[in-house]
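Heads up, one of the protein chains got dropped from this complex, but the rest are sitting where they should.
Naming follows writing order (A, B, C and D), and every chain is counted from residue 1.
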Amino acid sequence: MATHQQAKKQRSRADWLLLILGVVLGSAFGFWITPTILYAEKPQPFQFDHKIHLEQVDDGCKSCHTFREDGSFTGIPDIESCKECHSADEALGEDPAEKEFMKYLQADQPIPWLVYSRQPDCVFFSHAAHSENAGFECSRCHGDHGQSTSLRPYEYNRITGYSRDIWGKGPIGLSGPPHRMKMDDCAKCHRENGVNGACFVCHK
Amino acid sequence: MLPFAFEWHWDIGHIIFFGLFYGVISVVFGTLTLTILKTILDLWDGVIHSPDH
Amino acid sequence: MRRWLDDLPKYADDSSWWPTGTTRCRPEVFLLWLGLPLTIMAYFTVSALLVLVLGLNQTNMNDYFAFGVWIVVDLAVIALGAGAFFTSFLNYIVGKTELKPIVNAAVLIGFICYTGAILMLGIDIGQPLRGWFGFWHANVHSMLTEVMFCITTYAIVLCIEILPTVLDNRRIGKVPEFGTFSHNLHTIMIVFAAAGTFLSFFHQGSLGGMFGVLYARPFAFRGHLGIWPMTFFLFIMSAIAAGPSFTTMCVMITEKITGKRLTTHKVKMLMGKISGWLLLVYMVAKSADTLYWAHFNLPAAGVTFDSMFHQPYGIWLMWLELGVCGWLPALMLLTPRVRESYGLMFVAMLLTCIGVTLNRFIFTIQTLALPVLPFEKFYAYLPTWQEWGIASLVLGHGLLIFMLAYRYLPLFPQEPELNQQ
Amino acid sequence: MDWDRRTFVKFAVGAVIGVHASPLIPKLMDDSTIWTQNWSWVPNPEGGGVAYARTVSPQTGTGVLAKIVNSRVAGERAIRVEGDPDHPLSQGGVVPADASALQLLYNEEIRVTSPMLRNRKTGEVMRITWSEALDQLAGNLSELAKSGKAHQSLALAPDPSDVTGRILSRLMHSLGSPNTAYTPTPRETMALAGVFMMGQPFLGFDLANANYVVSFGTPLLEGFGAPVAVRQAYAKWRGYPKNPGTLVQIEPRASVTAGQADEWLPCKAGSEGALALAMCRIMLEEGIYDKSIESAYGFDDMKGFAGFKSMLMKDYDRNKIAKMAGIPLAKLIKITLAFAKAERAVAVCGPGNSGDPGRMYDFMAVLALNAFKGNLGKPGGVLTQQPLPLKALAGDIADPQQPPLAGGERPFNVNNVNAMAKAALAKKPYGIKTLILCGGNFVFNGPQANVMHELARKTPFVVAITPYLDESAAVADLVLPSTHWLEGWGDSTTPYGSPVSSYGVHRPLVKAVPQARDAGDILLAVAQRLGGKVAEALPFKSTEEALAKRSEDLGDFEELAEAGSWVQKKAIYGPPKFNTPSGKLELFSMILHDLCVKQAGSADVLENMLAYLGVEGGAKTAFLPHWQKPAAWGDLKGNKLLMQAVPSLRTTWGGDAITPYMVKILPDTMLAEQDKLVVEMNPITAKALHLNDGDLVQVESEEGSLTAKLSVYAGAAPGMVFVPVGLGHEAFGFQVAGKGMNFNNAAGVTSDPMSGMPIWELTGVTVKKARG
Partner (left out) sequence: MWRKDQVRYGMVIDVDKCTGCGACSVACMSENNVGVLHDETDKIKSITWLRVYQIDNGKPFPDTEVAFFPRPCMHCQGGESGTPGQGFFQEDTDPDAAHTPCVSVCPATATDYDDATGIVSQIPTRCIGCRYCVAACPYHARYFNWYDVPWPKGTPRALSPFVSPRMRGVVEKCTFCYPRLQQAKNKTFLDGSEVGEMDYQTACTEACPSGAITFGQLQDPGHKVHKLIKTDHAFRMLEKLGTNPKVYYTSKRKWVRMLADNHLSQAKAAKAAASGGH
């Protein structure tokens, strides 16, 4: 039933090491290529310094990122809000970004900001529920974005079109807010706080 | 499918269903892995079988 | 160039791959035969592309007939493929080693049926790319979840079960890794047979449960035993009754086409007997269930037995299923003289298989055709050519796999012995 | 170590396992799945702040709220039209046409996006600038005027009472053309009947306060008057545990109204007026009528003329009429008694099911019945509306010298677009050179669509001022994009039948087509270009300015525009003021009599004239409320059937086209098998004609024919065929075009006896199996 050959045996053992080498190299390749082929970068229209702005206002983030009367959240302020401090006639500083900004101001055009934390269309997210009702700090989900002095490039997934901030920076997509804003992260917090877990609470 | 998925509840339904599922999966893949390992060991030791014998 | 052409017969000569001690037709004849499944597969491919690219509007399914011919075929082939698990169960676990000569074929047919069904289900769902949600975000209360988990897992088990037969090919088996692996698998096969039996048992049942739990559909809804509706058990019983019949039928058809004897008639008779007894038990249960349904379930829903049948899905379908394709083959298969006759046994087995297919058709299509709202209309359903194309996948890929397997794999251990000249 | 095939295979297998151990495969799988959740071809509407703006839909005169989203990037857009809870005619309710108006507003495939010039020979369409377009139109009109042929132009608009209608009429008049016509409405018929009997043109029904309502063929629930208000009144008649109000419907088909009514009297189509008079007679005989009617002018015999009472006693025997109308006498008596005894009963007349303006003598008969009940000016009865305090746009304009195309032979002015079109086609008294289609899509809505189409085809220069690439735009040489009512300025006046008067102003809320201009603005710009008398007659820069002038007496214009509407505060209860020569209610109309006599000149001629006007029975009854046999009854020879339309709020009557959502919710008893019109017939009639349910049939009238699928319906009167109206557009995009056929292509339009209004309630048709 069994045959026994020394040469064959020798070769066989070396072969198995090769298989393991294959596993290691294949896996390394996979880890390296995943973010490279999946994500692309887009520049923001111009630079923006959250920190400087935050220092100028009284009411923190809510000075510009306001709620409407009906409880909905404005998100990124419109150009009218900018005009409350900035004038179309005269720049306030010397920053080249401001020159760019002046163009929009003068043309009265909305600035095509790319939103890092833009959730898919099927998501209903109530800022009022989180920041007003539950009293969360903005930074709980958005991190120290408000303290940043410049805007990092906006990365998006080539296949899905969503911002990379949603799936997370790491190659295997673990972690949680502010580094990741997936459904699992919403669910985790909801579950911990005993919030109703029905689908419609977060989906529309 | 995994306990940290949103839909997971530690209720009797999940425990039975996934208990059985993971049980079967473990048995099947466990046995398969064992067989593969045994084959590798057999070959390492030079024990070779072929169907015609 | 010239030499290459001259050498062609040498290249094409695949006789060293044939199972030991058997002969097969010439390669060019075989190629000709392959044309049939390949044509069917081409038809399938065109249909599948249309459905995947343009959507399910390519079918005649609609919000009434949410399930169509695909589900019917899925349910039917899964029932008919039950021969695999039940023969393995009898062979490996009960220890009925008389079935050994047919178990390889049974497993292969199971493999064909299950892989075909899974492929078709992948096309049937509206968002195939999201199919894995059924696993990842599983709802454990859904019978369909159970079906998805069990079918997939069982398909894996079937792959493992079929593996030794593939590795036992005369040439492949000579590779020391494969030969040894195959040998080791053989020795542990009982574990896989047990796992397969467990999984099959549950998904055959949950396929029945899928309809039996539809409590807002009086035609399908059945009373419960534990957490399972009666259809759960009825589907298991009908599947294990029809499975052996279907396996034997396939073997018989192969014998007729190849002109070779592949198993002894005794093995077939045993399969027939098993099928017959199981069918009898099933028919008793099914008849009792039907009576209970007609007398208790339906009146509770405010409907009557007569109101369940509209042409073209008239009451004739029920008589055909229960009588001609139910009781009749059961009694036939239990008659030794019928089993002794090659032709009569074939007819009885064919009726059995038709019966179980009809049962799946009735549960799928007729359930949906019946309006539950009193003021709703009754609709009928006819599949489009695209739907037929995809439904024919099982036939195409089944033929292809079976032809290749028959040619190259030692499916029938008795063949060399029975065909010695 | 040797590298052979087997070693390489092992390495490759290892690599495959390795790749699978990395996140690559699951990530690709996950992302391809997320891709299916964010397909680029599925729209992704941008959010923003929500605001509501009040306005009034000119289609229904009902107040609505436009829900407007202001997105940071996409800007303002309307996402919904809802009912206005604060508008008395809406109270939050809305009809399908208004609720889906945005589907027409925003559909760039069906909107006219810039002025266009069409080459008639080649069919080629050229986009031109506004200034070129206005020059074209002004040039054409001024040429006509210069050559003394100003009268050879005809302008059509949907509404004579709205600002666009007023501007158009002034433009044409000052240019020298007497030919302006409008979509005929029951408001005009009611005004005639009201003036002749009460000296009051603005009458309405206090449905909300009535508890017994008898409707004479009026499709109350299918889109009558202000449809939302009528429904709210209807809802008041329904309650728990007993219905506070009773609805009696008299009509030949188990329509929505008849099917929902407490009593349905399936009368022979066209006999409704006779039934109203038979009810008067029963009340008279039973002595259960309001005694003050006895003092009405013409109740008793007068010198030379028989009175109303004598006429009733002579012609309206209960047995005879019940038999003629095909109604069981007992039921008629039961209804009459209940009507007479009810606390607040009202009899309603109005447009027929086919949407025509109604028969004037029927209206008079119903008014007489209401007078017999004594409900004039009472809660739940017939009320006079406060006339809308609107100002004329400017001083009077001298009448053009030439007589109008049609209607000049009548004793009073009448708006008969069909007669005008036919006269123009026959060149009697003259043909036309220029046709201005200012909204209303007359080429589709007709009333006789094929006549309008022929007229457009034969007129040398056709202008369509329309928001849509509709059937009228398709035949026009010059197409000018006007605004949708959510985009521009305009107004609307009291809907038919309303107990209180109302005025609605709509203003630009959103912009869907940047090039579109208000129809009024277009006409004003043309007037400016024409200069002289015309420019003087229209001293406004914009429709907005004209509206401000028009509504001066309604308070601050900006407030009015913001509020969207002005509605008469309180209904006028109390004895009505009769502005008749006798100062009383006139059952014998002296106004009508005098007008006729004046026109005729002598008694002999009077009889001839009445005969010419189609009034049967001559002067003996011509000035009394009486019943005229419908002209279509005369057609019923052989196996002819009477065709009547099936109106529905899921389709439209004139005005804007049916919207995609309305098409979507059409039942398969109106539209089937993707594009087939469905007509209804009683099973007995179908059997007699050897037709089966589902057959494809040909419905043929003298005017045209329809191919349709037959639906056998037990609720349809025998001897008739019922055809949905408002379907069969050739324009309006893939969701609307080509679905069904246009009822108005087969409707036979005749002139109402005496009033001369176009009517098309009933048409004699043959129905046979369609070949093929």
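In this text, contacts are C-beta pairs under 8 Å (C-beta built on N, C-alpha and C of every residue); 3 or more make two chains touch, one makes a residue touch a chain.
In this text, all values refer to a predicted model and were calculated from it rather than measured experimentally.
**Q** Please provide the labels of all shown chains that the missing chain touches.
**A** Spelled out, the missing chain touches these shown chains: A, C, D.
**Q** Please identify which residue in D:Lys323, D:Arg457, D:Lys664 or D:Lys769 touches the non-displayed chain.
**A** Only one of D:Lys323, D:Arg457, D:Lys664 or D:Lys769 touches the chain omitted from view, namely D:Lys664.
**Q** Which is it among A:Glu55, A:Asp70, A:Glu94 or A:Glu192 that touches the chain not included here?
**A** Checking each option in A:Glu55, A:Asp70, A:Glu94 or A:Glu192, the one touching the absent chain turns out to be A:Asp70.
**Q** Out of D:Ser22, D:Ser57 or D:Gln103, which is the one that touches the chain we can't see?
**A** Within the whole complex, the residue contacting the unshown chain is D:Gln103.
**Q** With respect to the chain omitted from the figure, which of C:Leu144, C:Val175, C:Ile190 or C:Leu418 is a touching residue?
**A** C:Leu144
**Q** Could you list which residues of chain C touch the chain missing from the display?
**A** The list for chain C reads 55-57, 61-67, 124-127, 130-131, 133-134, 137-139, 141-145, 148, 210, 213-218, 221, 224, 296-304, 307, 367-368, 372-376, 379.
**Q** In the whole complex, what residues of chain A lie against the chain that is missing from view?
**A** 67, 69-72, 120-122, 124, 126, 128-129, 132-133, 196, 198-201, 203-204
**Q** Can you list, in ascending order, the chain D residues touching the missing chain?
**A** These residues of chain D touch the chain that is not shown: 36-37, 39, 41-48, 69, 71, 74, 77-83, 92-96, 99-100, 102-103, 105-111, 221, 227-228, 231-232, 234-235, 238, 240-241, 243, 254-260, 264, 266, 512, 648-650, 659-669, 671-676, 682-684, 713-718, 733-735.
Heads up, the rule we're going with is that only the chains that are shown with their structure count from here on.
**Q** Pick the pair with more C-beta contacts: B-C or A-D?
**A** When A-D is set beside B-C, the one with more contacts is A-D.
**Q** At what distance in angstrom does the C-alpha mean of chain C lie from that of chain B?
**A** Centre-to-centre distance between chain B and chain C: 25 Å.
**Q** I'd like the Å distance between the centres of chain B and chain D, where a centre is the mean of that chain's Cα atoms.
**A** 74
**Q** If you look at chain A, which of its residues touch at least two other chains?
**A** Those would be 8, 12, 16.
**Q** What are the residues of chain C that contact at least two other chains?
**A** Correct list: 176.
**Q** How about chain A: which of its residues touch chain B in the complex?
**A** 1-5, 8-9, 12-13, 16, 183-184, 187-188, 197
**Q** What residues on chain D touch chain C, complex-wise?
**A** It is residues 29, 32-33, 35-36 of chain D that touch chain C.
**Q** Please name which positions on chain B make contact with chain C in the complex.
**A** Listed in rising order, the residues are 1, 5-7, 13-14, 17-18, 21, 24-25, 27-28, 31-32, 34-36, 38-39, 42-43, 47-52.
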